[in-house]
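Omission of a single protein chain aside, the complex is shown with its protein chains in their original locations.
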Amino acid sequence: MSERDEMIAPADEVELSGVVATLGDDAEAISVAPNWKLVWWRFRRHKLALIGGVVIIFVAIVAMFPGFFSTQDPNETVATDSFIPVQKLRFWHNGRFQIHVFDVEGKRNPETLRMEWFIDETTIIPLQLFSHGYAYQQFGQFETDRHLLGVTDPESEASFHLLGTDRLGRDQWSRLMYGTQVSLSIGLVAVLISTVLGILLGGISGYFGGWIDMVIQRMIEILQSLPPIPIWLALTAAMPRTWSVEQTYFAITIILSLIAWTTLGREVRGRFLALREEDFVVAAKLSGCSQMRIIFRHMVPTFYSHIIAATTLAIPVMIINETFLSFLGLGLRPPAISWGVLLQEAQNLQSIALAPWLLLPGLAVIITVLALNILGDGLRDAADPYSH
Amino acid sequence: MLLYVIKRLLLLPLLVIIFSMFAFFIIQAPPGDFVTSYIAELAASGSSIDQAQIDGLRSLYGLDQPIYVQYLKWMGRIITGDLGVSLDWQRPIAELIGERLLLTVLLGIFTFLFTWALAIPIGILSATKQYSFIDYFFTVVNYFGVSTPTFMTALVLMWLAFSKFGISITGLFSAEYVDAPWTYDRVVDMLKHMWLPMVILGLDGTARLARVMRANLLDELKKPYMEMARAKGMSEWRLVMKYPVRLALNPLVSTIGWYLPLIFSGSVIVATVLNLPTIGPMLLRSLTNQDMFLAGSIILIYGFLAIIGTLISDILLVWLDPRIRMEES
Partner (left out) sequence: MNNLTKPLLTVRNLKTYFKLDEGMVKAVDGVDFDVFPGQVVGIVGESGCGKSVTIKSALRIVEKPGEIVDGEILYHPQKNADANDGPVDLVTLKAHGKKMRDIRGNEIALIPQEPMAAFSPVHTIGNQLIEAVRLHQKVNKKQAFDIAVQALHEVGMPNPERRMGAYSWELSGGLRQRAMIAMALTCNPSLLIADEPTTAIDVTTQAQVLNLLRSLQERHNMSIIFITHDLGVIAQVADFVVVMYLGRVMETGTVDDIFHNPQHPYTKALLESIPTVHSPSKELLPTIEGSIPHPFNRPAGCPFYPRCADFMAGVCDKRTPSLQKINDKQSVSCFLHHDKAEEDEAA
């Protein structure tokens, strides 16, 4: 180290020496850093991908604690409260800090006999953080009634709807929170299943080659040349209507991953094929490593960052596909709540014209999918050792 | 080249068989057989059918025979062009699907052309001007294109058109042409309606293809042949168009294989939202109403369209890339 320091003491370039010195250290550190650290260093430089990651962490927290973030029981229907518009969250009232929303007032239109809602800017509903509300179970274990946001006085009859209500007077905000849990976890579970299938079948195909490879390749080719959407539609339509919410949930994840694994399978196979010829794999073979050890200790670590990136990019596709299916009424069905189920309420022009806020859950889909795509791209670039 | 195409063609019957089996499985999925449902349907609509006719139908579909016989009988009828009768509509399926199929294919082809016409220039522009404003702009637009479900675009546009301009943008024909016979005016009317579903359907694909094109082109722009072509004294624009763009097209052509089927089948959702007279909404309706022969037939048609897409992409790829031609022969 001292030699190096001597070497890089430019007499006439003092202002540069700082930069050069740190780079010198970096060069040293880079050569001994494990792969995941290198990936992280490269990833850190993608500012946009970092933002995407933060957004996803937020969405994931919501998905873990939907009860805490919701303001009302998502399945509670109040027939008289249908199509209440969005009540915007406000923070200042009469010059002092007070979280609140304006109350709404309903008048029945004498011609259409439909309830029409008006924001009443004179009365406010005061809100507070960490208030008590309806009771819910967290992780199916702990019962609590704490919520992030609620009316200050839980005894009052007042209710508020941050994203308005739907046809049946259900609170859309709370439904969105629960929908986040379902949609995100379906995406995750379906991707996990297809990742396992992809690595397993792709790995077998690429590592062993020969006729096994032939069979798996033809299988992938056939699966990939089938049009996915009609198949998904048909399969979900073939699910018995008597199935419980849990059963349909798992059936859908399996149906979605049946086709999705092929992409990852191809990629893994390609990597295995290339790696098989690499010197370090040959060396491992010659020194008597078992096949399992070669695969999992020597080969898989070289591309696991690619798998993570590919997986991240597959989640948004799954989320969109689940949304498609539920939107068309063939995926999850009420009382289950997912983003697609929520958007089903906005399926025709009459509903949207009457209550445009029914489209808002779509924004949640777009933001989440966007964040996942950007995050996945950042990860993929960072995982590529040859990228700059 | 010929050998390669023949090899691919040999895969087609296999695909057709697998797909038809899948379609048959779908037809068989709901409880109860077709004839029972048919009788129930007729009874519900007030008409009846005598025992001789029932027996005739049963033997026609082979309902008293093992499942593979039923499948073979069904396939046999399909090959002769008899797709069966729709329970729901009480009409022969071929007759029901005819025009809808034509419109589906037309919409698919228009969308495909639109996507390519837009994606390639965008990809070239963003790659040759990497890190410029235009590159960042298209990157952002592409991200939104990829991340917005097509039905959301359709819903939002529908709502905007309705709330701002008071017009309804659903359907493929104006009211007076919906059931009219094909005339020049009807074609013009259809084209006037076609562009919106085409744009909505194509946005996602355009974004994807433009990203593929950009990435491919960026790879190609780094290749040594670029330097060589420059050293020859070629002008920058001409050399970009002749070498890297040409080479970046190959991977793009291979996307036709999955993209064309995706357009056809992806239109199910947009067509449902926009209420288009294509086979998509009909598939949805038949599945919800358990009109299984119709659903099975439509799925089979989607399968054929997908296979044709794969074939087109294969043949184009072989034609474009001499390396594949060599490898395969």
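When the chains are written out, they are named A and B in that same order, and each has its own residue count from 1.
In the analysis below, a residue touches a chain if its C-beta (ideal position, glycine included) is under 8 Å from a C-beta of that chain, and two chains touch if they have at least 3 such contacts.
All figures in this text were calculated on a predicted structure; none of them were measured in a lab.
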Exercise for review: Quick one: say which of B:53, B:183 or B:235 touches the chain that got left out.
Suggested key: B:235
Review point. Which of B:250, B:275 or B:289 touches the chain that is not shown?
Key: B:250
Check your understanding: Since one chain has been left out of the picture, which residues of subunit B touch it in the full complex?
Key -> 223-225, 227-228, 230-236, 242-243, 246-247, 250, 320-323, 326
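By definition in this document, only the chains that are shown with their structure count from here on.
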Exercise for review: Note which residues of subunit A are touching subunit B in the complex, please.
Suggested key: 218, 221-222, 224-231, 233-234, 237-238, 316, 320, 323-324, 327-330, 343, 346-347, 349, 352-353, 356, 359, 362, 365-366, 369-370, 373-374
Exercise for review: Provide the residue numbers of subunit B that touch subunit A in the complex, in ascending order.
Suggested key: 11, 14-15, 18-19, 22, 26, 29-30, 143-144, 146-149, 151-152, 155-156, 158-159, 162-163, 168, 170, 257-258, 261-262, 264-266, 268-269, 272-273, 283-284, 287-288, 295, 298-299, 302-303, 305-307, 309-310
